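In this view, the complex is presented without one of its protein chains, the others remaining in place.
Order of writing sets the labels: A, B and C. Residues in every chain begin at 1.
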Amino acid sequence: MNALLVQGSQMLLVLALAPLLTGWVRKVKARLLRRRGASVWQPYRDLLRLLRKEAVVADSASWLFRVAPYLIFSAIWVAAALVPTFAINLIFSWSADLIAIVALLGSARFFLALAGLDVGTSFGGIGASREMMIAPLAEPAMIMIVFTLSLLAGSTQLSSIVAYMIGPEVGLRISVAMSLVALVMVALAENARIPVDNPATHLELTMVHEAMVLEYSGRHLAMIEAAASLKLLLYVSLIAAIFTPWGMAAAGQGLGHYLVGGVAYLGKLAAGGFLLALFETSIAKMRVFRVSQFLSAALMLGLLAVLLLFVSRNL
Amino acid sequence: MNGLGLYFDVAHLLAGGLVLVSFMMLYQFRMYALLNFYAVHALVLSASVAWQALIQGAPHLYVTAGIALVFKALIIPVALHRIVQRLGIHRTIETVVGIGPTMLAGMGLVALSIGVMLPVTGSADILAREDLAFALAVILLGLLMMVSRHNAVSQVVGFMSLENGLVLAATGAKGMPLVVEISVAFSVLIAFIVIGIFLFRIRERFDTVDVQALDSFRGERR
Amino acid sequence: MSHEELGLWLVRAVLLVPALSACLLALIPGYRLSARLNMLASLATLAAAAALFRVRPTPGAFLIVDDVNVVFIVLNTFVGFTTSVFSASYIAHELEVGRLTPVSLRFYHAMYQALMAAMNLALVANNVGLMWVAVEIATLTTVLMVGIYRTHAALEAAWKYFILGSVGIGLALFGTIIVYMASRSVVGEGLDAMAWTVLVRHAPAFDPALLNLAFVFLLLGYGTKVGLAPLHAWLPDAHAEGPTPISAVLSGLLLNVALFALLRFRMVMAGNAEALAPGPLMVTMGLSSLLFAGFMLYRRHDIKRLFAYSSIEHMGIITFAFGMGGPLANFAGLLHMTMHSLTKSAIFFAVGHVAQAKGTQRLSEIRGLTVSHPVLGWALLLGVFAIAGMPPLGVFMSEFLVVSSTFARQPLLAIPLVAGLLLAFGALLWQAVGIAFGEPQGESRPVHASTVPLWAHLALVLMAGVYVPGPIVRWFQHVAALLG
Partner (left out) sequence: MNLVPSLSIVAALLALGVLAVPLAPRRGGSALVYVAALLLTLAALAPPVALLLAGVDAGTVARLSLPLGIPWLGAHFRIDALSAFFLVVVNLGGAASSLYSLGYGRHEPSPGRVLPFYCAFLAGMNLVVLADDAFSFLLAWEFMSLSSWALVMAHHREPGNALAGFVYLTMASFGTLSLLLAFGVLAGPEGAYTFEQIRSREPAPLLASLALVLVLLGAGSKAGLVPLHAWLPLAHPAAPSQVSALMSGVMTKVAVYGFVRIVFDLLGEPQLWWSMVVLALGGITSALGVLYALMQHDLKKLLAYHTVENIGIIFIGLGLAMAFRANAMGWAAALALTAALFHVLNHSLFKSLLFFGAGAVLTATGERDMEKLGGLIHRMPRTAFAFLAGSAAISALPPLNGFVSEWLTFQAMLVSPQLPQWGLKFLVPAVGALLALSAALAAACFVKAFGVTFLGRPRSERARTAREVDGFAVGAMFALALLCLLAGVLPGVVIDGIAPVTQYLLGGRMPEQLSQAWLSIVPITAGRSSYNGLLLFAFIALSMVVVITAIHRLASHAVRRGPAWDCGFADDNPRAQYTAGSFAQPIRRVFGTLVFAAREHVTMPSPGDMAPARLEVRLRDPVWELFYAPIAVAVGFAADRFDRLQFLTIRKYLSLVFGALILLLLVLVLWAR
């Protein structure tokens, strides 16, 4: 029962923290640009406002258009809830390993792209098309990162990987460093951040994610926005859990450990958000067709990480 | 064994003579001369067959010799003379390659036929072996004539000299049954060919059965 | 009547019934009557031949019925009979159209029976000379029949066939003479030295060099009749320009008879350990025919010539199989011979009706047959697949055995074999798709076709693909063992 409670609290925690992280990143970015910026709570307000509004649906939209936001949101929420945040070995953590989490995100993207095509406007098409160009490069890179980690840890379970990373055997490895870089690159692409995409613009030539969701409004848009925040949170948590696993509580440990884990998690999120904002302000967005090269680099890094693994350690 | 030696020598001489006449036929480039030499060819064959009949003591071979004499040495050459006249066939023989190379090829063929027969030893008697070598040479030379001449008539002559080689071989094989029947069958065949040439008015070439149909048809309409 | 006597009478019947009916048919004017008589005579011959399965005379000096030839005799008479049935309905149409006159028909029927008699004689002959004579007669009769339409094309085809056939006959005769000389010094002079039974028995003692020489001439001489490349030139034209029943008999039977003659000599060769192995020669000739015909199939414009080239291809395969030797390949070769006769004659039956229905033999004008003439179209397609070695038809089994056993023994030989099979298959398929499918083109006359012989053949071929009756298998196996 306790275990269920912890799992449930993690599920609620990610949901609660996701808009905050988005708000935090925006705030930091604004400060770095010497603007005052909106409050870190602004995303919550936006979501609430959107939820209360009526939804405007295009005449040519089908049921898929209306179901997709919920589906996307649920898939990403479930995925985010399965990534260790403050503790590992939660009760349902074994129901999906890292590969499955990647695939869940893939499901979400699949439906998002379909939703983009549903109305039959050029914007939806352009977004979906570009999104589906990015994904085939990001996913293999991600899988290569999974390979590296799970070959190291002997498992594809996130909890086991994290436990291994906490442990003493890790050491400093070039493979791990490379997969960190690759994972960051993939995360930037997946979350539609600069330099791959700009979440703050609606300029048709550069949009990817925003173009797909252009037709959405009201509660549907709220779901999409929430899902985007959750996804960002998921990736930050993932990077934090794998590469900075310190402070993570194990299953069955006392409340104190959980509290420590929670505080450490908040700290990691804050740091992650800050770094993201710093990175985004210091780099320019690239042309769409440069993205493929960017992601190919990530893929190569991932593959190299796997191969170097055999050199650095006798597996 | 002196008697046998004589028998052998005469048979050898006649068979060799056949090869020689074959060569002389290859050398001809006048139609009538060719036909005349064919008559000589048949004559030598007839003599050879008759000699075989004598030494083998096989009277039925005289029939074959008679056929060769009457049919091949007389009737056929005369008939072909007529055809050449009647159909207005060119009196000169068009060869595919020059006479010289043809002769050289002929030499090669004779060498080949001897080379082929060389390993035959022991069991087959010498007479048969030599005879066979000459017969093979005659056959090959006949074939060579068929493929190296453009004129229909000279091709027929080539075929007939080939057939003479066969008869030479058959009569040389001592005691071979059905030789007469075979020579009759071949005569019929030759008669067919000659009649065919006359009926279908094949003037210049073997290939077309009518001058009007020249070159319009080569097996398949396109 | 004793067993022996009965057998002797049966053999005589197989020869005399067609021979006598040839004379009779030459005298009868009415074409309906003569067509019926033709069928009747063929049926009687078939009955006599079938009875030979049970009753056999002891081999005589001239005639023999043994395991090697009995299946071929029955096959020969069977296809002869079915072709005569087909011929009856084919000829009627030719008369209507005016391509044939009643006089030429009389000649045609007489020649048909004469041909059957000659082929049967070649099969039952126990004497190499007699066999040679029989093959020569068969050739001459077919020459006359090929030219029966009196068109330029037909005459030229017949002429070509005549000349090339004559040269072939000459070469085969020379080979036969040499065989006699080889055996004479062992067996002694006279008829015995030319009898199969004696030859096979005494083969080990023959002079190998003479045998080698003989085989070269026999291979080329009879190979001309078989249609092996490069001796094949007469075959496509003779098939294409003669009446279709004759094409069926040529492809289905005459080629077999010539090959049968080769096989007999191969047995003699195989009996002599020092003689040149006939295998490599036959394998080379077979492969060259297969590959050559495979390429030729692609550029054909005439439907009968197409299938004539396919016959060359299959003769190549069969020669290859016998060249490989061994129980499996020999069995496959025998089976393939049988299947090829049945299938190819069936195809020519179909082609005959198709050509009558469309009024042309040009492939480009025969399109969409399964739409315009479903029965003929599908039958033809089935026939093409049978001949192309598709299961569950008979040729598949023989090709299976040839290819797999060859590859296990001589992998390098199997490569060109398979390439040739594939090449020929591609060509046949391409042409067959064009014939059978697509929008129908050109004229389409009604044809009163009797498709019974056609389906009978195809049914047999289909049956053989999945089930070969035990007695036939035992015969084939026995013969395969004899062939070595």
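One rule holds in what follows: a contact is a pair of C-beta atoms (placed from the backbone, for glycine too) under 8 Å apart; a residue touches a chain by one contact, two chains touch by 3 or more.
Values in this document were obtained by computation on a predicted structure and should not be read as measured data.
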Chains in view that touch the one left out, judged over the entire complex: A, B, C
Candidate in contact with the missing chain, chosen from A:L17, A:L71 or A:A277: A:L71
Given A:T22, A:T85, A:Q157 or A:S229, the one touching the chain that is not displayed: A:Q157
Chain not shown: contacting residue from C:F62, C:F437 or C:W455: C:F437
Among B:A11, B:M146 or B:I193, residue touching the chain not depicted: B:M146
Interface residues of subunit A (partner: the chain not displayed): 51-64, 66, 70-71, 73-75, 77-78, 81, 92, 94-97, 99-100, 103-104, 106-107, 109-110, 113-114, 116-126, 128-130, 132-133, 135-140, 142-144, 146-147, 150-151, 154-157, 160, 214-215, 218-219, 223, 288-289, 292, 299, 302-303, 306-307, 309-310, 315
For subunit C, the residues touching the chain missing from this view: 159-160, 163-164, 167-168, 171, 209, 212-213, 216-217, 219-220, 224, 230-231, 233-234, 236, 276, 281, 292, 295-296, 298-299, 326, 328, 370, 385, 390-392, 396-397, 400-401, 403-409, 411, 414, 418, 421-423, 425-427, 429-430, 433-434, 437-439, 465-468, 470, 473, 477
Footprint left on subunit B by the chain that the document does not show: 96, 109, 112-113, 115-116, 118-119, 140, 143-144, 146-147, 149-150, 155, 205-207, 218-220
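Criterion: only the chains that are shown with their structure count from here on.
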Chain-level touch network, classified as line, ring, star, complete or other: other
Relative to subunit C, chain with the most remote C-alpha centre: A
Chain whose Cα mean lies nearest the overall Cα mean: C
Length of the line joining the C-alpha centres of subunit A and subunit B, rounded to whole Å: 98
Gap in Å, rounded to a whole number, between the CA centres of subunit C and subunit A: 78
Whole-Å gap between the CA centroids of subunit B and subunit C: 31
Subunit C - residues contacting subunit B, complex: 127, 129-130, 132-133, 136, 140, 152-153, 155-157, 159-160, 162-163, 166-167, 169-170, 173-174, 177-178, 180-182, 184-186, 189-191, 193-194, 205-207, 209-210, 213, 236-237, 240, 300-302, 305, 362
Subunit C contact footprint on subunit B (complex, rising order): 116-117, 119-125, 128, 132, 135-136, 139, 143, 146, 159, 162-163, 165-166, 169-170, 173-178, 181-182, 185, 189, 192-193, 196, 200, 202, 206-210, 213, 216-217, 219-222
